[in-house]
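Only one protein chain is missing; all other protein chains are in place.
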Amino acid sequence: MDFTYDDEQTALRDAVRGLVGKAYSDYENRRRAVADDPGFDEKLWTQLAEMGVLGLPFSEDDGGVGAGPVEIGIVCRELGRVLAPEPYLSAVVLAGGLVAAVGTAEQRSDVLGALAAGESVLALAHHEPGARWTPSASGVTATQAGDGWTLSGVKDAVPHGARADVLVVSAALPDGGTGLFLVDPSTSSGTVQREGYPLPDGTRAARVALDGATATPLGEAGRDVEASIATVLDIARVMAANEALGMLQTQLKATTEYLTSRKQFGVTLNTFQALTFRAADMYTSLELAHSMVDWATMVVAAGDPVAVADAAARVGLQVSRAGRHIGQEAIQLHGGIAMTAEYAVGNYTSHLTVLDHLLGDGGHHRRTLEGSVFEHESVEPLG
Amino acid sequence: MDFTYDDEQTALRDAVRGLVGKAYSDYENRRRAVADDPGFDEKLWTQLAEMGVLGLPFSEDDGGVGAGPVEIGIVCRELGRVLAPEPYLSAVVLAGGLVAAVGTAEQRSDVLGALAAGESVLALAHHEPGARWTPSASGVTATQAGDGWTLSGVKDAVPHGARADVLVVSAALPDGGTGLFLVDPSTSSGTVQREGYPLPDGTRAARVALDGATATPLGEAGRDVEASIATVLDIARVMAANEALGMLQTQLKATTEYLTSRKQFGVTLNTFQALTFRAADMYTSLELAHSMVDWATMVVAAGDPVAVADAAARVGLQVSRAGRHIGQEAIQLHGGIAMTAEYAVGNYTSHLTVLDHLLGDGGHHRRTLEGSVFEHESVEPLG
Amino acid sequence: MQLALSEEDRAFQQEMRTFFTTEVDESIRRSVAEGRELTEDQIRESMQTLNKAGLAVPHWPEEWGGRGWSELRRHIWHEEMQAACVPVPLAFNASMIGPVIAQFGSQEQKERFLPKTANLDIWWSQGFSEPDAGSDLASLRTTAVRDGDDWIVNGQKTWTTLGQYGDWIFTLVRTDPEVKKQAGISMLLIDMSSEGVEVRPIELIDGGYEVNEVWFEDVRVPGENLVGEVNSGWTQAKFLLGNERVGVAPVGQTKRVLARAKELARDVIDGDPAFKARVVDLENELLALELTALRVAAHSAGAEPHPASSVLKLKGTELQQAVSELVVDLGGPATLGSGADDGTADWFRRSVPIYLNLRKASIYGGSNEVQRQIISRTILGL
Partner (left out) sequence: MQLALSEEDRAFQQEMRTFFTTEVDESIRRSVAEGRELTEDQIRESMQTLNKAGLAVPHWPEEWGGRGWSELRRHIWHEEMQAACVPVPLAFNASMIGPVIAQFGSQEQKERFLPKTANLDIWWSQGFSEPDAGSDLASLRTTAVRDGDDWIVNGQKTWTTLGQYGDWIFTLVRTDPEVKKQAGISMLLIDMSSEGVEVRPIELIDGGYEVNEVWFEDVRVPGENLVGEVNSGWTQAKFLLGNERVGVAPVGQTKRVLARAKELARDVIDGDPAFKARVVDLENELLALELTALRVAAHSAGAEPHPASSVLKLKGTELQQAVSELVVDLGGPATLGSGADDGTADWFRRSVPIYLNLRKASIYGGSNEVQRQIISRTILGL
């Protein structure tokens, strides 16, 4: 059991921190980046590609770097620290992760190669109106027509779905189960209607209405890949927790700095013990979440999907709680200024709230864990 | 809608406050009272009888005073303020309440008359091992033998059950349902084995093992009175909430007095804002609970059993929460001294904890309320 | 003690309910029900409808449109209004400056301002907060300097809610920089169309623009626009902020949102006992809060406010925030949706901005820390 980074991991962290810090340490840059479509900085995306960060999880054969979950977690955490709006989680971890898990060798090489090179943005079109964090699809159905396949139905809340060059779309298969398909909106015949809109954190999502849209099966045609979707969602939950952790670290730091500099009634706010004790409680939440995030990341690295599902729910629950506690207190301890869009700290809370509901919130994860509460005597991280 | 006492109610409050205050304003007296059996002050019990307090809820025909729930609530609140260990809730509200609700005119006059006069202590033997706040009985069964009845089975956690002169015992009837019986341990043939023991708050309870114990049906023989038991339990929940409110008022007062007098690091504790803000939160809990207790008491006075059941659950939930919050914080804000038996404030928390689990705790009440959550659009106290 | 309303109060309640559900424009009420932002016109129209029926400023002196109601009736009026999704009268007019002018204003000021204030012919903005003051209101820096009969005002106000619609603004300004900070403050009424007044919108984290900065650069204000005596502004501010606490617990509105959530998310609530438990907890806390408001209302007739009134803002905003958080959780992934599918989807789409917006509730209007300070000092003597 070891919670420390090795030298290469530390170097990766410093490199990513340097790059995204340059881009977004002035918060005004982040505001500008989300002000217009596509809601992120294409130049920074290219730089991330050049640094090898976009290909980090994928094998060298697929045009990637062949790094592991710890490294992906490092990237997500650094992006979180500066509230970077780039679609790393959606394009690389979710959509890319599914292409890597399910795609043929050729698809992996083509699609992931272009993703890693920064030439193509992927998006996962999975959520359907009325669904609640399920790994299956039912509102979009796949139909085999001759040699090819078409998709019909509606996907909603597709992160960066309007900007994406390639959509990875889940769909109910004719013989049951859920399949995955690649849809290139620029070449697909049939209807692929994409309506982009901003989420409450300034990033973009889209409604994607498909009507007889031609699509390429990802991997073996007609194969039920719900289990792969479930596992990639779980991995993404852990990576989202890494991102959230970076955000919470920034929020606590901003709050303590504010408390030591802002004056009211003639003294700095850290004179008021009621406030400093609440900051101490934020720290406690943060450190507990931190331990859980590190642990869950290591569980992903160890690779057992059952353990990953459990760890994803556990870290999801812990970070959801910590995110609400710290995100709400950061605003309250700042006061009015944190309500404004031009001041960073409140916008972290906006993104935390979005992230909390993207892949399953604390209540959802707790409900999952309730199902297994009698399967163990106690929870033993050391076995 | 009126939350104020009239002159008579105020006079009653002052009279009870005077009497019990004289007895217990020195906390050492309360410690002495619970040190030996029967765990309360028989002299004070007699004085309460002389003041008319023990007969307050019963009609004049039954030897009582014919007062209403508001007056009973006043008494319970005053007893709570000084942590009086006298068996008012168990003997008068619970056991007496059931005799009044179910007994024949003769029984009412005999049993309640003696109770009101302070000549006879009643106890309700209702809880059975393994049961969880149900109005029915199953572990003790009633059998008809010739003209008479006998009871067999075990009751547990019978408040003041070893001291009581008359037991009101619930039992499963031969034809189904739950009946009530009077058992006089001194005259009953068969076995009535009573083992008294102290509860964590110093008051007394008993295990009562019955084996062919002769018993007199309360009211009409063989009649199922589960509904009456349920309603009397609900009324007792509201009265227990009144008692708890009195206790919480004392705890907050003790805490604020301690904070303004106790010195640490050269200053009084109220210099520490983190502590004073927590006291403010205690006040908020207290006042919300107070409003709810007054309201529930008025609902009891209005008399509709369905509304009483709802109000009992609502006030039970609110006061359970407030009791834990204030009871725990009162100890924490005092520090070590509140852990000692000779200092009053921690013992209030002991009794609050016992009271919370006597008739149903917050979680139990919440579960009850969950059942009706879709039966109303919103909760409207003004209709 | 008496649970039921008197027959007269019951009739009054019915009268209010009938009026609000039949006489106030249906489209306005639908906007409120669906949690949409109201337009300026909707707010003006609704208050004018109320004022016409004598229901806009019932707590003012009767001479100026007040009704002499008991506190209980005011409470009923307020709750029924919210239950019917009728926008409450604009607080800046009805609860803030109106009572101040009625109490401290000259006869000329009363005649000039009160009728138009009650009818929202003048839309008032509040000019108290400043960027560097925060909860320490009295450290304000905006100055007013005598120039003949006039005052010349310079400085900056902030957090001016709905200032973009404002016709006039009531301000606290420093008229004597030499004395202890509370002692050198006056209250000035300023026409927002005066030269030198500039309103700049502030974007909030929910993406909306409901608050503003208001800048004053050599703004000339006639001396007759001073309320009360020079340097007595702190007295009027305290009076105003004291009024602000009455009816400040947004019980009715919060109950309405919770009821709507139950209606729109019944399946989700039924599918997860944790949601049902949260609903029960919140309904119970809201009941306790409403009963506390009633207890306080019944007590305050004429006398000092009941000490428990301080908990209304504190707990009221906590519950308002908790309900908004519940709504977000009920929506779950739908909160990130386009809202294109139906009204329910759209309601949940708006839930995150509302949740974020309501973080302000525990900061503005006397932060919850200030409320705790009031409770611990004034009530508990700590």
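We call the chains A, B and C, going by the order they appear; numbering starts again at 1 in every chain.
Just so we're on the same page, a residue touches a chain if its C-beta (ideal position, glycine included) is under 8 Å from a C-beta of that chain, and two chains touch if they have at least 3 such contacts.
Fair warning: this is a prediction, and the values are worked out from it, not measured in the lab.
Student: If I'm reading the header right, one chain is hidden. Which shown chains does it touch across the whole complex?
Tutor: Looking at the complete complex, the unshown chain comes into contact with A, B, C.
Student: Using the touch definition up top, pick the residue from B:G64, B:G103, B:G346 or B:P381 that touches the left-out chain.
Tutor: Answering carefully, the residue with contact to the hidden chain is B:G346.
Student: Touching the hidden chain in the complete assembly: which of A:M1, A:A105 or A:V306 does that?
Tutor: A:M1
Student: When the complex is taken as a whole, what residues of chain B touch the one chain not shown?
Tutor: Within chain B, the residues that touch the unshown chain are 127, 129-133, 154, 156-157, 195, 197-200, 205-207, 262, 264-266, 272, 274-275, 324, 328, 331-332, 335-336, 338-342, 346-347, 349-350, 353-354, 357-358, 361, 363-364, 366-367.
Student: Spell out the interface residues on chain A facing the chain that's missing from view.
Tutor: 1-5, 9, 70, 252, 256, 259-260, 270, 276-277, 279-281, 283-284, 287-292, 294-295, 297-299, 301-302, 314, 317-318, 366, 369-370, 373-374, 377-379, 381-383
Student: Considering the whole complex rather than only what is displayed, give the residues of chain C touching the chain that is not shown.
Tutor: 273-274, 277
Note that in this section only the chains that are shown with their structure count from here on.
Student: Approximately how many whole Å separate the CA-defined centres of chain A and chain C?
Tutor: 39
Student: Can you give the whole-Å distance between the Cα centres of chain B and chain C?
Tutor: Taking the mean C-alpha position of each chain, the two centres sit 43 Å apart.
Student: With centres defined as the mean C-alpha position, give me the chain A-chain B separation in Å.
Tutor: The separation of the two C-alpha centroids amounts to 54 Å.
Student: At least two other chains touched by the same residue of chain A: list those residues.
Tutor: Residues 272, 274 of chain A touch two or more partner chains.
Student: Enumerate the residues of chain C that touch no fewer than two other chains.
Tutor: Expected reply: 369, 372.
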